[in-house]
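Note that one protein chain is taken out, while the other chains of the complex remain in position.
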Amino acid sequence: MGFFSRMFTNNRSKSKGTAKRSHIASEDRAVSAATKDNVEYVQQALYQTGDLENRPIVCSAGQGCLLYLDSVCDPDKIHEFILKPLFAAGEDDPMSVITSSDVQKHTDLERAIDLMLEGYSVLHFEGGRECYVVRVPSVNNRAVEEPMNEKAIQGAHNGFIESMNVNLQLIRKQIGSRNLVVRRYRLGKMTKSDASIVYLNDLADPKLVDEIDRKIKAIDADNLMNAYMILEYVENQSFSPFPQILQTERPDRTIGNLLEGRIAFLMEGTPTALIVPVSFFVFYQSPDDYNSRTLAGTFIRLLRLFSFFIAIMLPAYYIAVVSFHYEVIPKEVFYQIKGSVAKIPYPPILEALFMELAIELLREAGMRLPAPIGQSIGIVGGLVIGDAVVRVGLVSYPMIIVVALTAIASFVVPSHEMSYSVRLLRFPLMLSAAFLGFQGIVFSLMAILVHLCILESFGRPYFAPLAPMRLKDWKDSLMRLPFWMLNERPMESHSQKLIQESNRQKGGAKR
Amino acid sequence: MSRRFVCTLTVAVALAVCGCWDQQLLKNERTVSIGGMDEAPKGKLRATVSIRDTTITEAGSKDTSEIHTVVARSTQHARQKIDEEVSGIYSAAKLRVLLFGEELVRNHDIMPFLDVYYRDPKSPLSARIAVARGTAEELIRLKMVGDKTIGLYVDDLLKSMELDAAIPQVNIQTLHPLDRGFDFSLPLLAVKRGVPAVQGMALFNGIRLTETLNLDESRVYLLLTGLGKQNLRMTLQPMEKNKSSGYQYVTINVKKIRRSLKVIVADDQEIQVRLNLKLRVAVEEDPSNHLYKMSVMHNLERLLSEELTDNSKKIIRKMQKAGHDGCGVARRLMAFHPKLWKRIDWKKEYPQVRFDTRVSLEIVNTGITQ
């Protein structure tokens, strides 16, 4: 008992402990009047790093030196914003000459060094008691292109990239409201990554915003590599099989959720937005639903939800039937199934586990390989192994059908996160079916349902609008009714304003 | 957190150690598709079953049938004895047809043989049930008819006859003969030139067979007892015997049946049954008449009604003689005249009940010619 609780709770405490040790205290250091002293100090502070460039300057303003980190600064910008105007100008104050958008004067050299790490260059003139810190970062962004794993057939084809500012820009461009608020953080004592939460001030639940704000500020860790790590600190139920955070690389999906009063979390270096609080059904919505007609959208959405049941239940059901309740097979197909399983040496649960594991392996193998090889893996795995295994008589035909259908059904989920959950949940269900047949399945399902009823994502019921039941919210969760009928925001994000459309006839775009 | 984890763990361990007591793997089961019971000497039972197996290959599937016969004390005993000679686990859960030899059910009550079917939770209550002329064994021993196994063949045969409304829909469940207030009847099968065929119906008095009907009679019987359905076809001979051969028959297809059965008790004593049957039929075959003239049609209607009324009266008499209350007169007495019911001895009373049977017929359709 104690062992388990330690195992599960020490995550946070561990990161706290190490944080104290590695914290480097920096004292103030005034800028010296001698340029040489300053250069030496900077070189020492950065441990003689190789990418520190030192360009001596002699111009009409005086004699000085420009220091910058080669790796994070753009030489073109240095030339354009600093050197060119300096040499062209007379004896004016460099502040009024340098044309970069961000020029600061600092007397503290330590502060200047910190800024250098972010792409600033430091200019010091002999005899001056202050230095000029100019922002000349080198920007090396990927193009804004459609995310590979969240393709939409119709609708916007742009996606988030690794630069948070570009991502924020993508959001701002679509939401013109002045209520769009960005709160910035600098997280991780060593990594010092930029992060921000984005929400609409008049929609998002202020209590929730404050809570997330508080929790993020309380994170005390050295390394915060990506956004997901941070939200794992923030989320309450880490051991639930269900994802409580929506990850998306699509700006349109993010914006749609922001407009429903949810909160997005963005981070430098992560091309995804993390959205909270979410409900189960958000994972089954895809932007495509909103780019097609109501009936088609509803049909596809119901199909996806149905696929959830197939993906977690079908193998379990089949195992229960062939090992406990074969009476339920209708007599027309009974002998067909019996004929195919008759010569299989193993019990169905082993058959199923073997095939499911094989499929999971194939999927994992195919994912990591470049596309052309990935395809051949599919052929080898799917066709060759599948066929051989049946011919040898290790696995029966119906089992192959069941496993294949299950695999296809688990691909349907528009969110990878949920797809993992579905794949995981299948195994306990299969085992319980092998132990107690239908009763085993029903007990496991009930346990899952109870869990879903209890589970909350950031204080909001996770299984809304089914539990608690709110039929009004079905309009945009289980179904997708025409936009002019979606007059109210869903309850589960607790947005401040429920009404999103007052005039029924006005067709307001929602997502 | 940790407590919940421990709970989950407990359940998982409980599951893991428990194994699976009631597992019945489909691959190990040998399922009977048709079973039959016959009389054996010394009050014993002679049970025959056909176990159907299917082998599936890439070329398709192939059925085989395996026949076992044992002599046993009771049905469950017979199951045990068959299991002794069958490889794999014997199972009756997918039984499709249960046959009784005619002699067995004439000389013994049917109930004792069925008891296990009602008691066993896995038993196939939806299996069809029929009586075999001669012995059931002889029929099951046919093994294969064409490329169908005997179980499948008989089941399909009975099913198609049910759809044709020539025999009633009976399964083990509907048979349950406890105080129903009517007597059941079963389809009657026989082997005809090496092929099983439906011959008619077997009427039961209580739980013992007393009378059989041929197919023509059984169709009228179905109409009378309210078991008839749409598409019941009858080929009749209207009472014009002077026609030359080829012209004397008319085939009708019953489209709608309106049946009223009234039990009237006069003076708290005399039981009288008024059975009125109104049929709407389509004429499917009538070489002698052209029915565009209303008078011809009405004449035909009248003749057919008379013929049917006549047939009905004969069958009712047969039923009464056999003590077979297929119409459920007893149930009506129980429901509407409970006092009288408690007083009388129904078995004695029933043959004396006066039936007033009338069939009237109306032609609604004559095909695409008139």
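A and B label the chains in the order they appear, each numbered from 1.
Heads up, the rule we're going with is that contacts are C-beta pairs under 8 Å (C-beta built on N, C-alpha and C of every residue); 3 or more make two chains touch, one makes a residue touch a chain.
Criterion: contacts and distances are computed from a predicted model.
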Report summary line: Complex minus one chain; that chain's UniProt name from "Acyl-CoA dehydrogenase", "AGCS family alanine or glycine:cation symporter", "GerAB/ArcD/ProY family transporter" or "Simple sugar transport system permease protein" is "GerAB/ArcD/ProY family transporter"
Requested in this report: Could you run through the displayed chains and say which ones the absent chain touches?
Outcome: A, B
Query raised in the report: Which listed residue, A:Glu53, A:Glu126, A:Asp288 or A:Glu327, touches the chain dropped from view?
Result: A:Glu327
Query raised in the report: Among B:Asn28, B:Gln76 or B:Thr174, which residue is in contact with the omitted chain in the full complex?
Result: B:Thr174
**Report entry** Chain not shown, touching residues in chain B
**Finding:** 4, 7, 10-11, 14-15, 18, 21-22, 121, 125-126, 171-174, 176, 178-181, 328, 331-332, 334-336, 338
Query raised in the report: When the complex is taken as a whole, what residues of chain A touch the one chain not shown?
Result: 324-325, 327-332, 436-443, 446-447, 449-451, 453-454, 461, 463, 466-469
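By our rule, only the chains that are shown with their structure count from here on.
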Report task. Mind checking the centre-to-centre distance between chain A and chain B? Centres are C-alpha means, answer in whole Å. Result -> 65
Query raised in the report: Where on chain A is chain B touching in the complex?
Result: 1, 4-5, 8-9, 239, 321-324, 326-327, 331, 334-344, 347-348, 397, 431-432, 434-437, 440
Query raised in the report: Which of the residues in chain B come into contact with chain A in the complex?
Result: 1-2, 5-6, 15, 18-20, 22-27, 29, 31, 52-56, 61, 63, 93-94, 96, 122, 124, 155
